[in-house]
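For this view, one protein chain was removed and the others were kept in their places.
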């Protein structure tokens, strides 16, 4: 672990915020005041946090249908996101975007596209904007491995390379597109190798370890920023949740469960993994870790309560009919 | 040269037919009875002839805006093509296609698309048809290097590889898209290397030497046919003509000029190159070569005369106004 | 086992039933789509096909819509009858080069020596906060283009018969499966019969005003018709079935008879269905009253349940508009 204690806790805190928000969604979803498809990032938090922790504030980012972690890791406001999930005008996209189209001007989170691989070409344009602005900012474009099935993904990589634009393409490879495995979709599954064949600098890193992600991203961001050439960071992690819908496959946040799980250095839960690394390398932070694990969920839960009340309030005038019990949408 | 005398002469004959037709276009174009954009393949004949000479008759092919050589090398009728250029109903596409959309059901030349990289995905579907038919036929999809700028090109390669379809993608790299050089359009210019990164078998070969093309294509076709896996053949040659319009950059067909040029083993004119190889390796074929060079243009010229007369005849009823002098269209 | 003469099927089951019938009958038909063999994929409208016919005839594919339509065009040119299923019509935007420039044009480019008998099914529909990119009704851009057929079934039985015609058509046909017609079951003959394209269906007879409807808006129009009948307005409801070809004769005859028309569309107004119907009518006759168009708001769908609710036409409001407009 190549970071200070403060940064280590910062990374943990951010991941716990993300997890807590998504656990809140799982808890609240069945009440049917959150209405819309949700693509959780449980299991994938370290990729978002590792990359965005080493970004500058004025770096701009765009994301996909699975955008919660990116929005929050970039510094998007928690309450405004939750309001957006509830369809409130106070939401970060004023109720127009919902879960798949979070936005934060302040955090330089420029939005998210739910059509593959739509935000990747947009990231190229953001990179051009950064370059023309001349202030050294970089554009970060998140995508999944499924987006890399699409031709337009590589077209975008090539264009960024030809125009020498400062773009970091982060491809989060969870091995799945809905439920179809990568090997059934790509005859050659090494996404970095493809990027290199297109003339880009590219690396693959383990996406469960937030500090490894951070190191890999820092190296590439430095290159991108100093050379104004794009790079690809392919990260691997497991999606520990359903493709869509409020279904988590890990135990709920709880200090004791996590401390236990953290003892396993092979854990695929990025939060347990991170706690494990901290406890092994900076054992004096044990108390801080427990505080984070205990307090963050409480704060987040309060935001859900507030938003839920606001929804009910708003619905007094709108009088919307409660939708039928949520079906598991496959996409 | 790895061919019989008969095959050597067959290849030469086919190339001379293509050249003669395109010289006919150059000669007739200014009379303005041929009306439409023409993308010549002068300098590129060996790629079409080398590949299609080792194809089976029931192999199916598709092409691009620059489709004359492919149509003719696949066995498309010369007269029907010329009629098509004149916009006659007797044309191979009944006057609907023109130069960019030649078609021959009999020759299994399934057509051509003038939008990049449009026929490449279609070739994948033809490959699926071949596979389902189960008769061992292969689909051949021709494209240029400019088509390989487009994402859809690689998407098609990946799909063919994932579905294990018998498709030979032939990418004719003349180093140009209209007038923009390859290196200004692709950050990494090795198209075979990209194809390999996508999991396809891929080779690069010299596209000026019809016999080298033939060998490379034969090897790949054998693999594609026997394994039902797609492959890419990237060929390099020079476009010895304008991107579009009746502008040739080589001397007109003439036995003496060609015999002289054939003495240069570095010639970039595939016909001279072919004659040179034949004269060095099978000198007894000298007379046959001269016959081809002399007679083919005469036969082709007769077809132009016939079609030109038919156009004039047809125009007696239609009364079309002659268009303004042809402008050099850049695309 | 003797199968019953009539089956009661919901839309998804009707689609599966029709595909099974035609796949058994014609070995050239096959189906493919992204994640197609997942449990519950495509709202269950491909359930069991792989089990019945094998994965060679119902197969999963990478996310690559442009190449996937190319796959269909090429195999169609070889005499097959591919069916590509797209989860949302919005995703077809990635395949527009293959659909517009290739599937629709390849026959013309060859002087009509070939056909492209490809069927593309794509889902549209409102609801569940899916926002701008997942709820489009982008069918009128296909209906503008010669060489394509655009089909919008209004019920399970309609879905079955129209899909069968699509599967047998020699043109590239876009079948829009509207989420609004999934759910409820309907009786239909166990042997599906094709429903011809370009023939509107009288969903309700009436004398005073004609409601031209399509897709799930047919049911909506029927509800409005019921509601206004109490006020003495007798509305004829025509289910247009296909946006291309459009049943011009029936449209004109009904418009001429009632002289009052409303269009119930699932898409946007501009250059959309109400525009096209206005043209078809105006080119042949005149109206006694201005045409009324009912459609989603002319903006992209918001996610919020509150905003989404306002995005689509509301029954009460439409009933009120119809009453004041035509009486």
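Chains here go by letter, A, B and C, matching the order in which they are written, and residues are numbered from 1 within each.
One rule holds for everything that comes next: contacts are C-beta pairs under 8 Å (C-beta built on N, C-alpha and C of every residue); 3 or more make two chains touch, one makes a residue touch a chain.
Computed from a prediction, not measured in an experiment: that's the story for all the values here.
Undergrad: Report, in label order, the displayed chains that the undisplayed chain touches.
TA: A, B, C
Undergrad: Which residue, B:7, B:27 or B:115, contacts the hidden chain when the whole complex is considered?
TA: For the chain that is not drawn, the touching residue is B:115.
Undergrad: Among the options A:1, A:69, A:159 or A:240, which residue touches the chain absent from this view?
TA: A:159
Undergrad: Touch as defined at the start, partner being the missing chain; which of C:82, C:156 or C:272 qualifies?
TA: Of all options in C:82, C:156 or C:272, contact with the hidden chain holds for C:272.
Undergrad: Touching the absent chain in the whole complex: find that residue among A:54, A:122 or A:200.
TA: Missing-chain contact among the listed residues: A:122.
Undergrad: Considering the complete complex, identify which of C:54, C:79, C:146 or C:183 is in touch with the unshown chain.
TA: With C:54, C:79, C:146 or C:183 as choices, the missing chain is touched by C:146.
Undergrad: Which residue from C:81, C:105 or C:171 sits in contact with the chain not drawn here?
TA: For the chain that is not drawn, the touching residue is C:105.
Undergrad: Contacts of chain C with the missing chain: which residues?
TA: 66, 90, 93-94, 96-97, 99-101, 104-105, 108-109, 111, 131-133, 136, 138, 140-141, 143-147, 243-244, 246, 267-279, 281-293, 298-302
Undergrad: Over the whole complex, note the residues of chain B touching the chain we left out.
TA: Per the touch rule, chain B residues meeting the hidden chain are 35-37, 84, 87-89, 91, 93, 95-101, 113-116, 118, 146-147, 149-152, 177-180, 184-186, 314-315, 318, 320, 323, 328-331.
Undergrad: In the full complex, which residues of chain A touch the absent chain?
TA: These residues of chain A touch the chain that is not shown: 60, 62, 91, 93-97, 101, 103, 105, 110-113, 115, 118, 120-130, 132-133, 139, 152, 155-156, 158-159, 162-163.
Following the convention adopted for this analysis, only the chains that are shown with their structure count from here on.
Undergrad: Per the centroid of Cα atoms for each chain, what is the distance between chain A and chain C, given in Å?
TA: Their C-alpha centroids are separated by 37 Å.
Undergrad: Where in chain C do residues touch two or more of the other chains?
TA: 61-62, 64, 66-67
Undergrad: Among the residues of chain A, which are close enough to touch at least two other chains?
TA: Only 149-152, 184-186 qualify.
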